[in-house]
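Shown here: the complex without one of its protein chains, the others still in place.
Per-chain residue numbering starts at 1, and chain names A, B and C are given in the order in which the chains are listed.
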Amino acid sequence: MRTLRETYIRVRKLTEEICAPLQTEDYVVQPVEDVSPPKWHLGHTTWFFETLLLKAYREGYQEFNANFNFVFNSYYESLGARVVRTQRGNLSRPTVAEIYQYRQHVDAAMMAWMNEPLPTTIMDLITLGCHHEQQHQELLWTDIKYILGHNPLLPAYTEDHTLEFCETPSHASAPFITLEEGMYQIGHVGDSFCYDNELNRHKVFLPSFSIAPALVTHAAYLEFMEDGGYTHFAHWHAEGWDWVRANGIVAPLYWYKQDGAWFRYTLRGLLPLDLNQPVTHIGYYEAAAFAAWAGKRLPTEFEWEAAAPNFAWGDRWEWTESAYLPYPGFARAPGAVGEYNGKFMVNQKVLRGASAFTPPGHSRISYRNFFHPHQRWQLTGIRLAQ
Amino acid sequence: MRTLRETYIRVRKLTEEICAPLQTEDYVVQPVEDVSPPKWHLGHTTWFFETLLLKAYREGYQEFNANFNFVFNSYYESLGARVVRTQRGNLSRPTVAEIYQYRQHVDAAMMAWMNEPLPTTIMDLITLGCHHEQQHQELLWTDIKYILGHNPLLPAYTEDHTLEFCETPSHASAPFITLEEGMYQIGHVGDSFCYDNELNRHKVFLPSFSIAPALVTHAAYLEFMEDGGYTHFAHWHAEGWDWVRANGIVAPLYWYKQDGAWFRYTLRGLLPLDLNQPVTHIGYYEAAAFAAWAGKRLPTEFEWEAAAPNFAWGDRWEWTESAYLPYPGFARAPGAVGEYNGKFMVNQKVLRGASAFTPPGHSRISYRNFFHPHQRWQLTGIRLAQ
Amino acid sequence: MRTLRETYIRVRKLTEEICAPLQTEDYVVQPVEDVSPPKWHLGHTTWFFETLLLKAYREGYQEFNANFNFVFNSYYESLGARVVRTQRGNLSRPTVAEIYQYRQHVDAAMMAWMNEPLPTTIMDLITLGCHHEQQHQELLWTDIKYILGHNPLLPAYTEDHTLEFCETPSHASAPFITLEEGMYQIGHVGDSFCYDNELNRHKVFLPSFSIAPALVTHAAYLEFMEDGGYTHFAHWHAEGWDWVRANGIVAPLYWYKQDGAWFRYTLRGLLPLDLNQPVTHIGYYEAAAFAAWAGKRLPTEFEWEAAAPNFAWGDRWEWTESAYLPYPGFARAPGAVGEYNGKFMVNQKVLRGASAFTPPGHSRISYRNFFHPHQRWQLTGIRLAQ
Partner (left out) sequence: MRTLRETYIRVRKLTEEICAPLQTEDYVVQPVEDVSPPKWHLGHTTWFFETLLLKAYREGYQEFNANFNFVFNSYYESLGARVVRTQRGNLSRPTVAEIYQYRQHVDAAMMAWMNEPLPTTIMDLITLGCHHEQQHQELLWTDIKYILGHNPLLPAYTEDHTLEFCETPSHASAPFITLEEGMYQIGHVGDSFCYDNELNRHKVFLPSFSIAPALVTHAAYLEFMEDGGYTHFAHWHAEGWDWVRANGIVAPLYWYKQDGAWFRYTLRGLLPLDLNQPVTHIGYYEAAAFAAWAGKRLPTEFEWEAAAPNFAWGDRWEWTESAYLPYPGFARAPGAVGEYNGKFMVNQKVLRGASAFTPPGHSRISYRNFFHPHQRWQLTGIRLAQ
């Protein structure tokens, strides 16, 4: 088994590998509020270790730059004033080079510290910091894709990028899997790492239900579109329909129609639509509308967790019908760490599974991801239930 | 037992009684999007009977005015173009007198029709129309309160209005009621009227929990405020905290501070704050922040329904922690009636119980009311759980 | 010659005559910020006499209602807090009946006062109040037209309204009038009433120019439209073009196309487009774009004033190329009266002449009206120059 120090090294290194193909300019921009500049991710994940560990507990630690707290705090109200989110793309300084120096400075201090025996509380915080950075690795992928995919030159990230493409195409016609009604155990089990929102493990009674073994494909989604999916209100929630009309939505994010044929932007650049791949970059509104059109529904997060051992998952974050709410007995941790999950438990939908952008070791069956119903820059997908 | 015809008469009459103390001008204005002009409610409830019953099924019915469909359709996409919601307060015509004529015209046609034997489908639609009008009666109360309570002259609705004031003040210190863990039946039972969102009745497993027998009072809420409730982020959801700051919220709706003392606007006019009354006109964000401050939480809608036989309810709509979602097996009705509930099942919280403004005969233990987390012009309240 | 008392009576009476055909509901609404509710005009013009005259100078005057200052102050910062402009349409109280009582109360006090000999300063203020009310009479016409003309029922003000229609149609083909270069006297002359912005009378040197003897007709404007006037950027100012696209402007205000034919809303209701009438309800952006399309330009306000004795005017407010700026030696009056004109001298264009809605006795050759370039709910028109 990997030591914590090895995990730390591996995680920190992957972040920089994801950024390696970027030009300096790609690190800087923020085309929309949801998308943070890559250099902000590089700094923010480092700030987490510096602020919650080194400055808090490591004697003699020399802060890299006192102004960085203002620049790299994301949303922790406990930890002082911060650049508002929409302004992240306006910051040319610190430069990319300075932020890499910041990473080296913090890494050096962390590595030296981890050579010493550490109390459990510190080790738990380091583990949390690694998981936190892994979450930002997934955001790095999606934010880089957004930055390049919304540039009028549509540059590729690399010509041979493969992560986005599923090796085994979805077998859309396989029969649904049926689970019997009964009591199911939901939530994280064991003493390995999990987020507070996966606890407590608790019993949920589920009526009998069926769930698809495979994700919805581009082929099926195109059928929905060609059947007027985006133009008939009856499939949509009222707020989803408002969103469609206000934003002129006619297709998933990154789809472009040229001379009557659909293309989509991938990290390899613009490619003809690949019909057997699972549909992605759709929001909950679209997922629910597709399900309604298909005469089906989305699973709840409990149904998903109960049934997941019976199907393959991990290619796309799967929208569920469940709202993001606390489990019975959920309690926020005290202090800044407690701002992690609980304060977002309103107006968001749960996504389950993982995606091709999720870093190795960061997915588990009890993991609860969450986004607003209109958001679609993540590698999302649709699994039907009934 | 009352006949459907008697129910119809009683319901239609109550709507007009609620409006009786108004000046013509009070019928017209729409100070914010959520609040519709009283004359719009008068017309819209009538339009429901005309459109979904008389025009659809009554042979020989003479439409009152073909343009009224455009004016009085609320949100039914199936039923054609409509005045957008924010524009309702810009319509001086049809006049109040014309709308009362419209009511008489439709009532006359309905009454004549109800003298004949009617098929069940028609009777069910009439019943739905009566319940629909009762919902608008509650909105009439809250919208009238908003219109008068946001006028700089702060006029009373009537000097002796009593509905808003609870006869038995809340006994705030009573011990919580505890229910054992177990399987509970949730949803409407029997064949009396209910909305589609109360079905299907289904089993829910609940862990053991405790719930307050009484609502939170003004006294307790004032304590929260004086302890910095609106100024410390830790009690709030992130979106709730944004809402507090963006809108400068410092107290429930209708509270005014004069010379250091709190007053609140009621339908009797501005009165000194009555400490023993249950707090009201707070949104979900505030209810959840209060509960967090108190070291408690809000009940889920299932906990509420399971425990409700053990406490008094009906004075205030009680915010729950539950998001508004479909029950297992929920299905939309076909056609316009099917737009009633399902399309709103996203981004809203469930409120349970009823309020002092809920008309007689319109409350039941399985009733699911729903609003957005920031909305507070309804007669809302707080019941704690743990 | 009319006495001041007779003028007062005549002016106050005309305001009420304009409102006579209205329904109570028509007095209340404010469909857009620019349009004030008729009841607000009734109250505000009365508040002017009460605040600047009776309360300031009339001993023993009994204020009608102390809260009315808050309700009926328009923009006078010197005179205390006020309802923000966008909220005027949210006020159901005071009622229309109460405002008519307010008018009677103030009129009675004014009439009694005017039976006594008055100092010049008071008489000047009363004269100003009458002119102020005449300005609001014009706004009453245009605001009533907007309220009725934006109601989906498109009700007529009266079936036989004539004011809007010019008796002698424009003779569009008449040759331009040419003035020689030279020094011209601009500004009000004599000691009759004028606004401060018409002073000082001063010399302006004008190069030789030509000006049309007649206003641009619907026929000519339709030619501009059919030649792509609203779809080709080259005719427009950059901000005008942004305005056209952001608002989807394709025709003057109040024009409706039905089955391929143009109609326009008038105070008589919807009528087929009358080609010989002067075009109206266009903004400066449109007037300038039309002129550019026609290979001409708009006159400056100085050219207009110099040439006006040579042509008929008074049917439409005529957009000029001039920005609204102070004349040499312009000085604001001290106190609230000084807020009248000077503080608006930025970002507005001057209109000259008068319109069919301008009340008798309220037009003169030196009068400077002003609006923002996009505003078009006034009875505006186009006269070309070159």
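Of note:
The rule we apply is simple: a contact is a pair of C-beta atoms (placed from the backbone, for glycine too) under 8 Å apart; a residue touches a chain by one contact, two chains touch by 3 or more.
Remember, predicted model here, so these are calculated numbers, not experimental data.
When the full complex is examined, the chain removed from view is found to touch A, C.
Set against the missing chain, the residues A:G43, A:P94, A:G353 or A:G381 yield one that touches it, A:P94. Listed residues C:N90, C:Q134, C:T217 or C:S322: the one in touch with the omitted chain is C:S322.
Of the listed residues A:L153, A:A246 or A:A261, the one in contact with the hidden chain in the full complex is A:L153. Residues of subunit A in touch with the missing chain: 23-31, 39, 67, 70-71, 83, 87, 89-96, 147-148, 150-153, 155. Residues of subunit C that touch the chain left out of view are 75, 77-78, 183, 202-205, 207, 209, 233-234, 236-241, 284-285, 288, 297, 321-323, 325-326, 328-329, 343-347, 349, 373.
Just so we're on the same page, only the chains that are shown with their structure count from here on.
The most distant chain from subunit A is C, comparing centres defined as mean Cα coordinates.
Taking the mean of the C-alpha atoms as each chain's centre, subunit A and subunit B sit 37 Å apart. Between the CA-based centres of subunit A and subunit C the separation comes to 57 Å, rounded to the whole angstrom.
The residues of subunit C never reach two or more other chains; the list is empty.
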